[in-house]
Structure formats: structure tokens, C-alpha cells
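Apart from one protein chain that is not included, each protein chain of the complex appears where it belongs.
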Amino acid sequence: MKKKVAIVGATGIAGQQFIPALQDHPWYEITGLAASARNAGKTYAKALRDEKTGALRWWCEGFPSTELQGMTVQLADDLDASQYDVVFTAIDTEPARELEPKYAQTTPVISTVSAFRMEPDVPMLIPGVNSDHLKLLDAQRANRGWKGFVTPIPNCTTCGLAITLAPLHRAFGLDKVIMTSMQAISGAGRSPGVLALDIIDNVIPFISGEEEKVQRETQKLLGTLGNGSVVPADFAVSCTCTRVAVLDGHTETVVVSTKEPCNVEQAAAAMRAFGKEIAKLPSGPEHLIHVHEDPFHPQPRVDREAGDGMTTTVGRLRPDSALGGVKYVLLSHNTKMGAAKGAVLVAELLQQNGYL
Amino acid sequence: MKKKVAIVGATGIAGQQFIPALQDHPWYEITGLAASARNAGKTYAKALRDEKTGALRWWCEGFPSTELQGMTVQLADDLDASQYDVVFTAIDTEPARELEPKYAQTTPVISTVSAFRMEPDVPMLIPGVNSDHLKLLDAQRANRGWKGFVTPIPNCTTCGLAITLAPLHRAFGLDKVIMTSMQAISGAGRSPGVLALDIIDNVIPFISGEEEKVQRETQKLLGTLGNGSVVPADFAVSCTCTRVAVLDGHTETVVVSTKEPCNVEQAAAAMRAFGKEIAKLPSGPEHLIHVHEDPFHPQPRVDREAGDGMTTTVGRLRPDSALGGVKYVLLSHNTKMGAAKGAVLVAELLQQNGYL
Amino acid sequence: MKKKVAIVGATGIAGQQFIPALQDHPWYEITGLAASARNAGKTYAKALRDEKTGALRWWCEGFPSTELQGMTVQLADDLDASQYDVVFTAIDTEPARELEPKYAQTTPVISTVSAFRMEPDVPMLIPGVNSDHLKLLDAQRANRGWKGFVTPIPNCTTCGLAITLAPLHRAFGLDKVIMTSMQAISGAGRSPGVLALDIIDNVIPFISGEEEKVQRETQKLLGTLGNGSVVPADFAVSCTCTRVAVLDGHTETVVVSTKEPCNVEQAAAAMRAFGKEIAKLPSGPEHLIHVHEDPFHPQPRVDREAGDGMTTTVGRLRPDSALGGVKYVLLSHNTKMGAAKGAVLVAELLQQNGYL
Partner (left out) sequence: MKKKVAIVGATGIAGQQFIPALQDHPWYEITGLAASARNAGKTYAKALRDEKTGALRWWCEGFPSTELQGMTVQLADDLDASQYDVVFTAIDTEPARELEPKYAQTTPVISTVSAFRMEPDVPMLIPGVNSDHLKLLDAQRANRGWKGFVTPIPNCTTCGLAITLAPLHRAFGLDKVIMTSMQAISGAGRSPGVLALDIIDNVIPFISGEEEKVQRETQKLLGTLGNGSVVPADFAVSCTCTRVAVLDGHTETVVVSTKEPCNVEQAAAAMRAFGKEIAKLPSGPEHLIHVHEDPFHPQPRVDREAGDGMTTTVGRLRPDSALGGVKYVLLSHNTKMGAAKGAVLVAELLQQNGYL
């Protein structure tokens, strides 16, 4: 018997990405779709059509099954979460602040939204990286008196960074991290998204709020589970986040120094050995991190689909002459591992551990 | 009376860029054009046409004057440098090793080529940054018994980095520098250049040899003039050089720590005050560095033509939480300040100082 | 004494384009700026800043003069048109339907908007192409009892097509015209404009309403002046309008058949001889049409600035084996000749003829 799943925000681009991530899933069945008033009450097929122009507003791989197309989209405000085993949310921050706690009274909520990421009793999970943080859900339930819980995934730019830092932090202890991102335009979504006039033949050197998010989320993700909260890791993180003319896949250049000495071979070995346990989960990749030898990789267009978009590719691992540590370039699929499919992987981890 | 100028490598894209840089110059007149055997003996107009397809092979702003179009292209090997007051070279490294010393026996050679950049008695000049290094030319002439000399400009990626570091180094003493570049495709030229199949919807995270060049050239540029050579600056430089789908303009993210404390306001003030003396040179921009307040700048497509391509634009100047210094994003026009027009600026500096 | 000019819609991208077109104009002085309620009452400098992010919302060449920056933006609804010699409008169609007639009661209105293009007593002018249609303004004034008038410029995609067809129609009589456009993204503006996610590595084969506009506007533009209206030309026009990843410059492939025989040399000669009279106007290019011999041209990025964006470049003129006529590729700068600067050229023509 598959678990029953609802997708809230199912008509937006972030919500749509749950469809290919869940449609043929061995453990989950989509039995609910919800959206805002504009689309509620329509069939999903109709909600995906622009009424004026007839244009299809579907932006992902594959296409919803005939069954999903015929499903009526519910109003997110009215969704009866108790009908589902898990609710995935992909909505704006403001409505999330109200709706996610409401759903969580009865049901586990896995969220792509930033609303609750930094609350003390809320774990932000990346399976294989900080799976032990899921125990914080017990505290959250106790604190809030919920049967369910809210657990958000991190920002898509944080995701690849935290995954590649984790094995170094565990083995050598991180001291300083300096990162520059070259982020894909899909990270900005479509409302309003990035205008072609602004990015063709161009780089935009600023993404409002992004650097602060990545810095504090990385520290929380790699922190240690304390008494009812996560004690953030104490290494310094300094980011510069930019946007480039790439459709999907965030590239990040990373320089790290470690507390214990760490050379290139040790770093590569630690990365290669990391996260093998999640390969057993249905959405888990064989390699959480792939360390590439060819210096011309990772390239977003060429490498983003590694592990069906769930593998973070690392390349150019080499000594760093400024901090005395190592440096590398990473690539993470921002709309797969860093979004819906990453949230599904969290569901799988929770289920494996009896939380779903 | 204008000085007589020859351009060697005049049919390639790097050589062509000297035409708009010199064509209406108040001090210089192009009286010689030279190239390899394939084009020698043709008029410049004919050399710029593909014989088979009739396609024009001109890739720069403006167009050569009628007079230049009618000028016969000489064989670079046979160029009589003594007929010119200065020779600009834009050729491959291998032929440069032979030809530049030959020309230098009689004539000052300003080179866009890397062949001699790291030789002890060869200054690599950026006017306003290390103008005092030109005295090394006296040593070079003495050492080599030349009437002329060879002085190369730095790599286009080094150029913007060194310009923005210079005021910080002077005022506060640099300790560590960590840089990531997002370089324009024009930096790779056209032989073979970057294929569209490799860069559309993509980032290439490696440019062979580039990082090492930038690291050592920066230290030499900001070094101090010793006895017959430059003593490289002793701060650490660590680079990651990438290629992005931008036509012109290298973007670089920079994190620096300094020996003396330096906050954002001090750094901005030092940059803004820097290099004013070169505004008097014909190709010198009013501002060598423009510090932008708008966090969405610099953007290569929007800001590259600042100061007619001779101003380096700095933006996002802010404190750095990892090294405790400052960080910023810079933009430098790689085919203007970082190439032909930068070489012309060197000529102007040399002339102002009696070396031409 | 320069004529006084107001720009209505001055904060949008289409309105901003009037600033570089008018700022150093020998005949006109910008003395009024107007916009909708969101920006009215602010200085122009303040209206061009995003309040939240501090980002500059200026998307054109150059920058408004200090004087213009300090000018207070008026509410378009309240603009007293009688204070100006001419009003340029760049607003949405709906408000234009109300505002343009209101302004026209006292003042000539030159519009970039489609609202009145197809009204019988409204000429749609391209100087050099159908300058004689300006006489229709007498009828318009008589009909409507206005001191001023409304005269819109055509759609930017129509513009280059009509310019290149006009000499062929005059000399040989057009029979059939088949056109495919590859339109620049700037043609869609910024509200909402074209998303990068939709156009990178892509072509969009449909622009809603565009083909019908181009077909009927071309017939009106090349029609003959009748009694109080234009009798549309009777040749057939069939268009396919697509969007490509080009910033500025609409490329169009055109196949034509003519009533009288017309070979390639005759077509080229007719195009080259065409429109010389407008070279005398301040914004008029030396060549209204440039016929390129190099088969690799026109290219939008390389050729769009020909004649400061006012020359239409034609290339690949050759016989057509299907209709027995000629075919060619044209390039027209959609945000210069096809927009604000084209409207300024209309003002110049009107002034030359005593209508301003």
C-alpha cells in the first residue's frame, strides 16, 4: 500500500517538479493537489492551461498522468491534511507561515519553503548529510502539540555546498569556507523569474538575501543536535552569489581550510566514501558525491543529470595556496536534489526511520 | 608630428583591436601592418576577406579607414622595426619569442603576448598601478644591449584584479586574496575560440594555465622595484578561473584580507582615489576604478563600456566574514583595458616619461 | 528656439528610449515627463530607482542629464498637453485610447502605441516610405475638431518590412509577400517580457496578434492616400513571427513576387536609391536601406547599429525559385527605428512640413 501524498502549490513551477519526482514512485501515490484560489476547483489539466492563449503552462520533464490531469485542484486553505500521509509544499513564504502549521497538526509536512528553516525545533534535512537531525522532530511535536511536523529542505544553493562540505567537516573539521556561486535561472522560478533581457550576454552579481541564507543554513545543516535544537557549526562561511545564463544546475567554486590537515587525496577519498547509505532509498543516487578527474568538469549542462539529478559533482579538487586547504568546483541540480526530488528523498528517509 | 606605429598580428582578432584603439589617436599614426605568411603581401582589405566565401573577417568596433584598407600587410618576420617609433604585437607565444627581441633591438615593443612577462628585467605595466616599474626598462636595455625594449601587458584576467587590489595593497598591505573569475568568451579569441556547443546553457570551470598566470602576474605587478628586477609582493593569491556565456567583460569575485585593518568605507575611498593621474593620458579613463553603489552591478553587458572600456567597475563591496577583510565583485573589459587599448595606454605612459 | 516636448510613459522601457533619442536633439527639448500614479510626483531620478532594492531601473544607452533627473514626473492623466509642442506616448493601449485624444485636442501626439493605427483618418508614418500620408492629418483635424492630432508609428516588426518593400512596390508593384521574422526579446519589453527560461536554447514560434498586425499595417503603410483615408495596398502578405534569443534587432526573411518583372540587380538598385530625402532630417540615416554584399549579413548583433539604428540592412538578395521574384533577409533595429527614434523621425518630418 502506497502512502497518500498531497502537493500544495501544484500548479507553480516548483510544485510541478513534484510530479515527475513522485509519479512512478514505489512508495508514494499522489492523491491530492492543491493551489491558490486562482486555480482551485479546476481539473489539473485545465489549471495547466492559460485560458486566454491556450498555452500549456507545464515546465517540467514528462507530463502528468491522465489520472492526475483529471484530478480536481483543491484550495490550499481548505486542504484536509488528515487525508494524507505526507504533504509536500511549494508555495510562497507568507501563506506557508499559516498553512504549514495547520497541516502539521495532523500530518508530516515536507517543505521547499524557507518559512521555518531557522526555527530552533525545526530540522532542515539532507539525507546522508545530517540524517540524525530528524530526531529533532520529536522535540518539535512535543513543543507544538502536533501529530505531524514541518521539516523544510534547505535553499537549493546551500544544498550542494553542504553535501560537499559534510565529509570534510566530519573528517577534518572545517575552519573557513569561501564560496562563489554561478546560479541557474531556474532557481528564480517564473514569478517573475529572470528576464532574458537581463541575463543573455550577462552575469548578475547579486541575488537578494541569498548569501545570508546559504551562510546560516550551512552552519545549521552541519551543526550538532543539541537539546531541542541544533547547535550551528562554528566554521566561517562567506558567499558571493551570482546568476548566470544557465537553465538548470548551480555551479559553486569553494575554498576551504580545515582544523586538521587535509590534502587533496584525503578530501577526494572522504567525498567518495560519503553518503553511501542513502543509495538504498528509492530516490537516493548511487553516489551522493561524484569526484570528477577531468579538469573541464563539472559543467552544468553536461553533468546536472548525474544520478538522475541527485548526485553532486565535484571537480578541480586541488590545493589552495591562500588558506592552505583545498579548493574545488561543485555542481548541484537546483530543481532536482535542491528542490522537489530532494524533498521526496527526505520523505523516504523519514519513512525508513518510522516518521511517516 | 604623430609617432609611427606598427601592428604585428594585424589580421587576428587581438591585433584588429588595435585599429579602433589607434585609428583616431592624437599621438599615434598606424604606418605599418604585419602578419604571417598567409596574409602578407595582400592589402589589409583583402586580408580581411575570406577568399572562399567572401565573408568579412573583421570582428571589432568601427572599421579600418580607407587608407588602412589599402595598406599592404608585411610579413612579420621581415618587418623593419627601425621604421617605427613603437611596435605593438598580438601574435602567438612561439613566434613572439623570436620576433619581439628582434624588433626590440631598434624599437620599443609593447606586447599583448605572455612570452616575456615573467623575465626578471621585463616590466609588466599597468599605468596608474605600477607606473614606477618602467624604470626597469633601463636595466633591460643595459642587460640586452637593445635600443628598444619589450614590455608586455598582463593577462586580461590579471588586469582588473591587480587594478582593484593595488589601492588596498598600498594603503593596508594585502595578506590573502581569493578570486573566482567568470570570463568572457572573447578572452579565448577565435583560433579556435570557444564553441557555442560548449558554452550555451553552460559554464566551463577550467581555463588551462590561467590560474597560475593570474597568481604570479598579480604578485609581480604589485611587487616593488628592486635592483634590476621586481620583487614580487608576498601576499597569497588563489584563483579559480571559469568561462561563462558572456561576449566581453571579465567578472571576478574577490575576497581579501589585509595586514592593517581595512573596512568597507576605507576600501571604497582608497579605490575611488586611485589612479587619477592617468586620466590625463589620451586613453586614460576619468576613473580607473568606479565603485558602484547599486548591488546589482557590475554586470558585464551593462558596465563593460564604462570609461570607454578602460574603467574597472567594482560593486558589492562589503565585509567578509571568513577572512575578516572585505569582498567585492569587479568587472574589467578584457578586450579593451585588458588588451589592445591597455597596450596603447602603456605607450602613452612611456611617452609621457620619455621612453618613446 | 527648440520645440517643447513631453514624454508620456517616461519610466517604462519604451518611454526611456525617448531620452537618448531626444536628449541632445537640435530641434527638441524635453520639458515634460509623465507616467502613471505609481511614479507621478517623484523626481525622474527617484522614479528610476527600485525603492526596495535600490536597483537602478534604467535600461537604455546613456543616462538622463542632471536636469532631467531632477524633473518631477507628472501624472499622465493630468498632463496639460497645451504646454508642449509635441507629445510622445509610450504607454499601454488601454490608457492610450483615452489619453491620446485628450492631448490631441491641443497638441500633436506621436505615438508608439497601436491604439489608433488602423483608424481611417489616422496616418501611420514612416518618413521616406509614405511621407505623403501626413496630409491625412488635415482630414483628422477636420473630422475630430482637434488642434493637434494623433499619428502612431507602426509595429516594430512591420517597420523594416515596409521600408524594404516600399521601393519594390513603387518600382515593380508587389504581388505576394511571404515573411518569417526572428524577433528580438526587447520587442516584448519588460512587463512581463520574455523569461530567460523560455528563450535560452530555444525559439518561440508564436507572438500573439503579431502576424495580423504586420499584415494589415504593411498594407496600410504602402497604400495610397484616398479621400480622408488610406486605401490599403492590394498585395498579399503572409507572416510567421517567431522570437529568438537576440537582445535587439528583428531579422526577417522575405520572399516577394512583383507585378512587373524585377531581378536582383533592379531590386538592389531600387533599395539603394530609396529614401535619400530623409538623410537631411536630424535623425535620418544616410542610407535608409543598406544592401550588404557579404552573404553572412545582416546579423542582428553586428549590423543593428547601422546608421545609429535607423538604417535597415538587407542581405542575401537573390532570385526566388518558388514565386519567381526575389528574396532577401532584412534587419531592423526594433528599439530605435522601430520605436522611439522612429517616432522622433516622424516629428522631424512633420516639422519639416509645417505640422509641428
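Read from first to last, the chains carry the letters A, B and C; within each, the first residue is number 1.
The working rule: a contact is a pair of C-beta atoms (placed from the backbone, for glycine too) under 8 Å apart; a residue touches a chain by one contact, two chains touch by 3 or more.
Worth saying up front: this structure is predicted, and the values here are computed from it rather than measured.
Annotation: of B:I19, B:A76, B:A90 or B:I199, B:I199 touches the absent chain (contact as defined above). Touching the missing chain, out of C:A139, C:A245, C:C262 or C:A347, is residue C:A245. The missing chain, though absent from the display, is touched by one residue of C:P167, C:G223 or C:P300; that residue is C:P300. Touching the missing chain, out of B:R190, B:K259 or B:K276, is residue B:R190. Even with one chain removed from view, subunit A keeps its contact list with that chain: residues 53-56, 200-201, 293-297.
Touching residues on subunit C toward the chain that is not drawn are 176-178, 180, 182, 200-206, 208, 215, 236-238, 240, 242, 244-247, 251, 253, 255, 295-302, 315-316, 320-323, 327, 329. Of the residues in subunit B, those that touch the hidden partner chain are 53, 59, 185-186, 190, 192-201, 208, 245, 247.
We adopt the following convention: only the chains that are shown with their structure count from here on.
Counting contacting C-beta pairs between every two chains, the top pair is A-B. When chain centres are defined as mean Cα coordinates, A lies farthest from subunit C.
Spacing of subunit B relative to subunit C, judged by their CA centroids, is 41 angstrom.
Distance between chain centres (mean CA atoms), subunit A to subunit B: 42 Å. Subunit C has its Cα centroid 46 Å from the Cα centroid of subunit A. Multi-chain contact residues of subunit A (touching two or more other chains) are listed as 200-201, 208, 245, 247.
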